[in-house]
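Each remark here refers to the structure printed beneath this line.
Of the protein chains in this complex, all but one are displayed in their positions.
Entry: chain A
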Amino acid sequence: MPDGFSAGDTAFVFICAALVMLMTPGLAFFYGGMVRVKSTLNMLVMSFISLAIVSVLWVLYGYTLAFGPDAGAGLIGNLDFLGMRGIGLNDITGTIPVTAFSAFQLMFAIITPALISGAIADRAKFAAWGLFVALWVTIVYFPVAHWVFFFDGGNGGWLGDRNGVIDFAGGTAVHINAGVAGLALALVLGKRVGFKKDPMRPHSLPLVMLGSGLLWFGWFGFNAGSALAANGVAGMAFMNTQVATAAAVLGWLAYEKIRHGAFTTLGAASGAVAGLVAITPACGSVSLLGAIAIGIIAGAACAAAISLKYRFGFDDSLDVVGVHAVGGAIGSLLIGFFATGHVGQTAQGLFYGGGFDQLGKQAMGVGVVAVYSFVLSWLLGQAINKTIGFRVSEDVEVAGIDQAEHAESAYDFSAVGASLARAASPSAPVTVPAKKTEVDA
């Protein structure tokens, strides 16, 4: 390995990449528990397919569009690394191999479109969704990742490297990007049959808790790993992630108790995710006390924001807008207040004597990514809807999308009933494999 290579940093980044990978199945369970029984599998596999599609595209052209040398004005990478050609085993970026960096960034590219799926739960054709994922990462995620995450000494991405927008681990590139795309798709597809009339309560809160726990666990890789080194900044990002998330759980529950009279399990899980989202951009630039403040604000604000869909009449099924777009925007903007100037970055926020400068930059980052993501996601959604159709028929939706789209169902209630009946009945026939003994012998 060349000079500057660090085995410790490399090991750390590989572990973080694996942690971030686990977030996508975690997200699948988080979302899967929130839908009704009849569309559980569809919800799970909408996240899972992102692992498959984006991984392949990443190698073909995703990595080079996001992290190839800048093709001009910080807007997109060039095609030098098409098919990952030209990347040697001994090439390093910072102190880690390019292969490790690429693996880590791939996991971000996977989970971002998966996040969008919650906005269109229960009603999207699976093939249309797969096509959307492929096109969306190509024209929305890869460029935005370049804008925000590609650093090349002032010649990198135009938001992060050239204009000083701070997004340590993806508040704009991942969460606002996905949240706003979710809003666009929810508008393209329209409301679920029975929205605001039929009860659409979560079918399994234990699955939701499992999913949010996996997300929280994996998020340490997401945030601490974004230091790309096993150092003090990673340590701060790790701790900031923990305390902001904890504070957001408390913030969400407090809001809920005051507003609705109960501390709910779904609220605790949702508060955790809201806190994780909000601290993501900020975890490399704020103090632990700042992280607690960001968490509490994000928890309460996101709890309030999820009622937006009822007020404005759009059906963002699982609150991707309320949690990811709003949480991401809160975290990104609060950097403008809470950045201390001596955690990982030198920019200071309003509360630390930095004036309005950083806040202005953060607002620009939020606004630019939100507008870009909304417009392109909406156009993409419309294009798919007008060609192959994005939404299943009303009959399929009412009957449950799992059987129509996947020829499966999540839970076999009939078999449970049948086996109970067999167990209870003494006259039930017992089948023994006829030649079992001979085979074993």
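Basically, a residue touches a chain if its C-beta (ideal position, glycine included) is under 8 Å from a C-beta of that chain, and two chains touch if they have at least 3 such contacts; residues count from 1.
Definition applied: contacts and distances are computed from a predicted model.
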Look at the options "Electron transfer flavoprotein subunit beta", "Nitrogen regulatory protein P-II", "Iron-sulfur cluster-binding protein" or "Lactate utilization protein C" and return the one that UniProt uses as the protein name of the missing chain. "Nitrogen regulatory protein P-II"
Omitted-chain contact residue, chosen from A:Val37, A:Leu266, A:Ala383 or A:Val396: A:Leu266
Would you mind spotting which of A:Ala303, A:Val321 or A:Val366 touches the chain that isn't drawn? A:Ala303
Touch rule applied to chain A and the missing chain gives residues 199-202, 256, 259-262, 264, 266-267, 270, 303, 306-307, 310, 319
